[in-house]
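Every protein chain of the complex appears in place save one, which is left out.
When the chains are written out, they are named A, B and C in that same order, and each has its own residue count from 1.
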Amino acid sequence: MSHFYTDVDHFALLPAILLALFGCAVFLFDFLLGERSRRWQLALVLPGLALTGWQLARQGEIAPFTAFHGALTIDAFGLFFNWLFLLTAGLVALLSYRYLEVEQEHQGEYYGLVLMAQAGAYFLAVGTELITIFVGLETMSISFYVLAGFLRRSRRSNEAALKYLLLGAFSSGILAYGFSILYGLAGSTYFADIAAAVGARPAFDPLTVLAILTVSAGVLFKIAAAPFHMWAPDVYEGAPTAVTAYLAVGSKIASVALLLRLFLGPLGTARAAWEPLLLVAAVVSLTVGNLAALTQTNVKRLLAYSSIAHAGYLLLGVVAGNATGLRGVAIYAGAYVFMTLGAFAVLLGVHGEELGDLNGLARRQPAVAAAMVVFLVSLAGLPPTAGFVGKYYVFLALIEAGRYVLALVGAVYVAVALFYYFRVVRCMFLEPAAEGVARVGLSAGVRVALGVTGVLTLGAGVYPEPLLQWAVRAVLK
Amino acid sequence: MPWLTALLALPLVGFVVLLAIPGRATGAVRLWANAVLLGGLALAAPLWTAFDRSAGGYQFVERMPWIPSLGAQYLVGIDGISLLLVLLTALLGPVAALASWNAIAERVKEFYAMLLLLQFGMLGLFLSLDILLFFVFFELVLVPMYFLIGIWGGERRLYAAMKFFLYTVAGSVVLLVGIVALYWQGGQQLGRATFELTELLRAQLPVETQRWLFWAFFLGFAIKVPMVPFHTWLPDAHTEAPTAGSVLLAGVLLKMGTYGFVRLSLPLFPDAAREAAPVLAVLSIAAILYGALICLAQQDWKRLVAYSSVSHMGFCTLGLAAMNANGLAGSVLQQVNHGISTSLLFLLVGYVYERRHTRQIADFGGLAMVMPRFAFVFAVAVFSSAGLPLLNGFIGEFTILQGAFVVNRAWAAAAVGGIVLGAAYLLWLYQRTMLGDLRNEANRELPDLTAREWATVLPLLGLAVAIGVYPQPWFAVLERPVLELAGRLGR
Amino acid sequence: MHYVAVSLGLLLIGTAGLLLRRNIVIILMSIELILNAVNLNLVAFSRHHGNAAGQVFAIFVIAVAVAEAAVGLGILLALFRNRETVQVDEVDLLKW
Partner (left out) sequence: MTLEAFFFYAFATLALGGAALAVTRPSAVHAAIALMVSLLGVAGLYLLLTAEFLFVAQIILYIGGILLLFLFVIMLVNLDAGRGLRQFHRRWPVGAAVTAVAGVVLAVLWSRVQLPPAQRMPETGNVELVADTLLQDYLVPFEVVSLLLLVAVVGSVLLARKRA
């Protein structure tokens, strides 16, 4: 191989290549075989993910390295997030199987797009160069725009896709504007050069501040943090439920990875300039997300607002600015994957999204209802669940940093959040079922997804040590 | 033998096995749950004799690594204080289960599952010597109790369940921040991060830090007790809960708050606690008097009993505020006493409600004529609750008053007023329900206590008398831990 | 520096169009304006720094713009088949 593309480069790129290959294979099979292929698509997606996992595992065996002159950095941080993406994509694929049939939009492109989105996300976690990150982000985003509009017959799906695209493209534009300033600042798009250039400038240098303002606007939009959150409730509500699950989890944690890479990497030395911004965004997100969620009657919308609040907690971990905080962000991200996917799996299992659809669920499907309680308790952050461990670390980090007031604010919102999460519990357990609601059988995919997320959510709460050990290694130096 | 772990694991194992029993086999479910809880009592009872009263520190300690990265362990053990509360829990668990035998006809399996989970959480809280573990159990009891009230409660159950839940959670999140801060500050002091209680007790926290932490912990525990002005969740929750829920709520859950003070707040932050003692005392006296006065105005039998808890828990916190050996010992014993007498009262209200489906005091009167045995038991319960000599309540309240008197005579005087008021509303309740003529014809055919009901009240009656007549063994268990604590507090 | 001013102007005009207009096609055009602002910045900085990285970045931005426009118009067509409007706030099944 040439010096443009070495073995190391290839090794670094391999997971993305596999994802892209299997994605293309799905497109191709669907195109060639049409209807007949549809039953087998899952059989193509899961091995693709398994092979990707194998490559990730191989990458994890060796010391961190960079490839393509520093455009990609394969380190524990990137691998941690990629494992989360892998888990997310796998569970979403399982969840989608029956759902698409029910919605009569069972098309092969779907699974291809799921894999392509993951391939884009791969570069958000390991990319350390602006163009790579930008193109990766757009690959992921465009896949999500299409997925959000996948139910072509449904106006709600159309509109969700449209809103997501308009605002998403806008935010990408702002982010790209920020990137252009970073390039102007350093004359290079590689993180190492930018970090050196930013470090050489004085604190609150106008050019750095400009870059930070625009970059944070773009990134906050992507993680659905206030005040750039307004798209999330509409898109979450309108998109097909399986896609919402992917969007809420995959897109959010990929953007969190992007945020950490950018703000702790090239912008790390300008901490004084961006920390107040993120702090305000965190507190506003907590407030807006939690208060707006109080009055929602659509569970998808409720989860959208709660995910805005979760973005606030994640930002608090970054704001704390110590190793514990970053560990907390990683743990929180992991917990967020388990519990949010679980909650959406329940919604898919009961084929409903309004609070009323859950009435009497405890009678119809006690196991599903019990699992939902675990997810909701975890989302709220009570022990013994994964969500508690994440919040615990965030609070600990804030206290270590001496920010007691922030810790207290975060804690008080836990109580607020419990109120709306337990409205869901109340519907499932305390309200009688509406007349004529039949017990819906769960597809095998939903069963597996519920089992995996339930065990992980509860397991990581009762015995969090493995998750903690894993997350410790994933902290960006 | 890992005695405490076995005791703790039993309800959890019982819970898991119960899930495997088909929900339609209600008989099997009932039998199993009662057997498990009785088994727990059988496991706990020998602790009373095996406990070494002359040894200091914690006994039956078991430790296992849990979250090494955080310095949290699975660490259980008991001293005299937790011994009494563990025994109380182990006793009230089966009592509550047995009392629900007929009362719960709907969703039986879920009910007993929640009961077992609750028992697990309650025992775990009193056993844990690791603060994170303590907090996990502190929160764990909330969910089953929410369901107990919300599913099997009275008419306003949804409201009451949510109110209970949100109040306690609001307190406990602040407690959590306090725990995290203590962990961090203590870790700085000790040079290593740990949640182990005995380790953290060695940290010398500056008074300023102690103050912040004390009030953070205070909020969590004061809501749980509940102290005035955080008590407003209690009447709703107690009144709407099913009998078993009320028994466990009043009998055990409230003690989590006072136990939190004794186990954590006072020993960990002695300087701040001493400063805060007058505030605690004033709030306690307010609770004693306010609770009693409200009781005088109650029309609802069960609500009256609920409000009496506010008043009686005021005595427990007053004993804590005294912070001397008498006050502390009296407080712990009074926690047990309150667990016994209030549980009795709730059981009896529940039995009447099962027969008549009303709780209005005005609907009753002269029940002593149709239900003489019931009236006898009720009399003992009322006397015990009112603190009449030769019964348990007297011993507890008297010791607390002794403790409070040494510190501040005004406190003791005000509390005596509370005892008088307590006697007044309880005896008046007794007179209105049991004595006089049988005014309401619907009450004429009421059956007296059944054998099963006797089985639930007899152990409590026996204990009430036993403690009242011969309190020495109970104080003997408490002596060492209480003296140690009073020493830490410098009193 | 002058180029940067033009770029800022394009950015602001694009933002204003996006926030104020109701016509979806014009909103998509506003996004193109924003991306052009980015590109102008990139090319100006590329000249300033004497390397071609900025121009390369600009090529990628154009590719992204093409992709976004294609998907955006695709969604628009799907929406138009379901209901005949292109005004943003008539897209109101979900609260805007």
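Simple rule for what comes next: contacts are C-beta pairs under 8 Å (C-beta built on N, C-alpha and C of every residue); 3 or more make two chains touch, one makes a residue touch a chain.
Fair warning: this is a prediction, and the values are worked out from it, not measured in the lab.
Considering the complete complex, the chain that is not shown touches A, C.
Within the whole complex, the absent chain has one touching residue among A:F27, A:Y404, A:F419 or A:W470, and that is A:F27. Annotation: of A:L72, A:A195, A:V318 or A:L348, A:L72 touches the absent chain (contact as defined above).
Against the chain not displayed here, chain A makes contact via residues 4-5, 9, 13, 16, 20, 23-24, 27, 68-69, 71-72, 107, 109, 112-113, 116, 119-120, 123, 127, 129, 131-132, 134-136, 138-139, 142-143, 145-146, 149-150, 152-153, 161, 184-187, 197, 205-207, 209-210, 213. Counting the whole complex, the residues of chain C in touch with the unshown chain are 1-6, 8-17, 19-23, 25-26, 28-30, 32-33, 36, 39-40, 43-44, 46-53, 55-56, 58-60, 62-71, 73-78, 80, 84-89.
Just so it is clear, only the chains that are shown with their structure count from here on.
Chain B and chain C have Cα centroids separated by 64 Å.
If you average the CA atoms of chain A and of chain B, the two centres end up 43 Å from each other.
Contact of a single residue of chain C with at least two other chains is seen at no position. Within chain A, no positions touching two or more other chains are listed. Taken together, the chain A residues at the contact with chain B in this complex read 362, 366, 373, 377, 382-384, 392, 395-396, 399-400, 404, 407-408, 411-412, 414-415, 418-419, 422, 425-426, 429-430, 463-465, 468-469, 472.
Taken in their complex, chain A has these residues touching chain C: 130-131, 134-135, 138, 142, 145-146, 149, 152-156, 158-163, 165-166, 169-170, 172-174, 176-177, 179-181, 183-184, 187-189, 233-234, 237-238. Within the complex formed with chain A, the chain B residues making contact are 66-70, 110, 135-136, 139-140, 142-143, 146-147, 150-151, 157-158, 161-162, 165-166, 169-170, 173-174, 176-177, 180-181, 183-184, 212.
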